[in-house]
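One structure, as structure tokens, below. Some questions next.
Here the complex is missing one protein chain, while the rest keep their positions.
What follows is subunit A.
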Amino acid sequence: MSVFNQPRKRVIQLIILGMVTLIISRLFFLQIVEKKYAKLADANAVLRKVVYPSRGIIYDRQNRSILGNDVLYDLVVTPASVKNIDTAYLCNILKIDKEEFKKRIINAIVKNGRVRQSVFAPLLAPEVFGQLQESMYLFSPGFELVPRQIRSYPYSAAANILGYIAEISPAMLKDTANYSSYNSGDYLGFTGLEKTYESVLMGQRGIQYLVKDNLNRPQGAYENGEFDSAAVAGKNLRLSLDIELQQLGEQMMKGKSGSIVAIDPQTGGILAMVSGPSFDPNLLTGSNRSANFSKLYTDTTKPLFNRAIQATYPPGSTFKPMIALVGLDEGVITPSFGYPCRGAYYGCSRPIKCEHHDPGHAANLRLALSHSCNAYFSHVYRLSVDAAKFGGIKEGGMQKWADYMNTFGFGHKIGVDIPSEGRGLVPDKKYYDARYKGSWNSCTSVFLGIGQGELLLTPLQMANAMCIVANRGSYYIPHFVASIDNDDTHLLDKYKKKHEGAHISDSAYSAVIHGMTDVVESGTGRIAQIEGITIGGKTGTAENYGIINGVRTKLKNHALFVAFAPAENPRIAIAVVVENSGFGATYAAPIASLMMEKYLKDSISTKRQPLLKKVMETVTLDQSLLAKSHLDSLNNNAIMLKKKS
């Protein structure tokens, strides 16, 4: 038997007893000496009122609040506590009949049970609320009025960016791992910034204890509010978005399907993100939310689909600057490299047509870019992937090229701070091996050289690529939120980090940037010129196909334009896509140019007002889709309602 150190056993036992005695004396104080706690828990003596925090506000880059909070009231019911009330009177105020009353009580029991609160009548109209409030003591404690905050949007813009808030669903309530801090009836963000930044916007609810009289009417704070927990308001978000620029973009995209993404290349902050056609965010707030939602959801123009981050397009000729950068960096061409194009590329079995025939239009990189020579870039693409130093296309050339594309931010989610971003597609060696079972070469993928073929990009990726060119290699992950008031989270850390794209030499960027300024100065994008500002840009007209009645059919071309300005010290990078419209120079370049003018010069010159008017009046959406769409009437309704209130 071990007798070593026996007395220490006693010391340990004493430590245990000492701690337990301390706990018990504290319990004695809490449970027996102090009477306040018992009273606090007693629903008959003290009224416990949940205080809802106000949700954080979202401001644009000029500190204009682009959404606000309105308060409406819900009538909530606790079925187990509904006893001896004047049902007929309540029905009269709510303008429902007895059948409906019973149905709603049963629904409440099915949804949340007898002892928990459920919403009986959501978001009451002001006059109903007034009537109810006066006679509320007749219906308590079974019924209660609970304030709810709903959003309002003074600028009627940026719906897809901001997202919407709605009541938490029963399924979410059961998911205790993610939604344990919510109660039934709570509102939370479902999409957009409201969802991504839910944790900072929501705030924390508080509890107020009020002494009440025999009629359940609150009479004042209990123990001078010693036990109250104040509600903590949600934190405000400050965006890089310019709401007026956003509005202009949405007006210009009216009647068109497509998108605009404008980014400040120096910070990665998104200045505007338009998905056309757009809808008024006021449609998804208040009591008509679910009805409007289903109308928008089924609308033929798909306004809920955020094309700027979810839709993917072949970039067409707007991709040529990237092809040039890869060629220059790999050393397969120099800025003075020329190609004798005679109107088509004949390197592969099927000729690829070019818009220009005169010899010398692709005598060097600058000329080839400004004339958008198809033959030149088909040739450069093949030189890049077939380069001997990577052992040919199948050994490493194709993969190396795909790696370049990844560093440009293509083929994967970039990480913008709103949900549901698309990836796009960058075909690599694996892709072609699987698709052509190993028998393929650089002619199989030659269309990548002119931004066609399998390649697909989101408008956000195109705009980010312009940031990379404008910054000569570096970029910040595009994002909306520039700062959070009193931020103690790490949500924004990843947006403050500078990323270096492919380590491509400065001279390569200079050559490409010169080519792109020529595009606007003297090339295909002359319509984009703004007085006094040097713009680097590139037009694109992308062929695309759709499945109509089960047959792959060629559709009208997408118009594209990418740009950045001013070229010397870029403050805006932009990508514009107008689906199924026609030439990039005709449909996309004017939109991009007007956006840049508005941002850089704060207004659009009178000289260009006719152009603005023409752009706004242009309708490119298919007439058959428009005929069945209710979007315009919905948006008009929302504006009417706002004017009324």
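Note that a contact is a pair of C-beta atoms (placed from the backbone, for glycine too) under 8 Å apart; a residue touches a chain by one contact, two chains touch by 3 or more; residues count from 1.
Rule of thumb we're sticking to: contacts and distances are computed from a predicted model.
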By UniProt, of "Response regulator", "Cell wall polymerase", "Metal ABC transporter permease" or "Acetolactate synthase", the chain left out is "Cell wall polymerase"
Out of A:206, A:343 or A:419, the sole contact with the unshown chain comes from A:206
Of A:227, A:440 or A:583, the residue that touches the missing chain is A:227
Listed in rising order, the subunit A residues that touch the chain left out are 1-2, 4-6, 8-9, 11-13, 15-17, 19-20, 22-24, 26-28, 30-32, 34, 36-38, 40-43, 80, 109, 113-116, 174, 177, 180-181, 183, 204, 206-207, 227, 229-232, 488
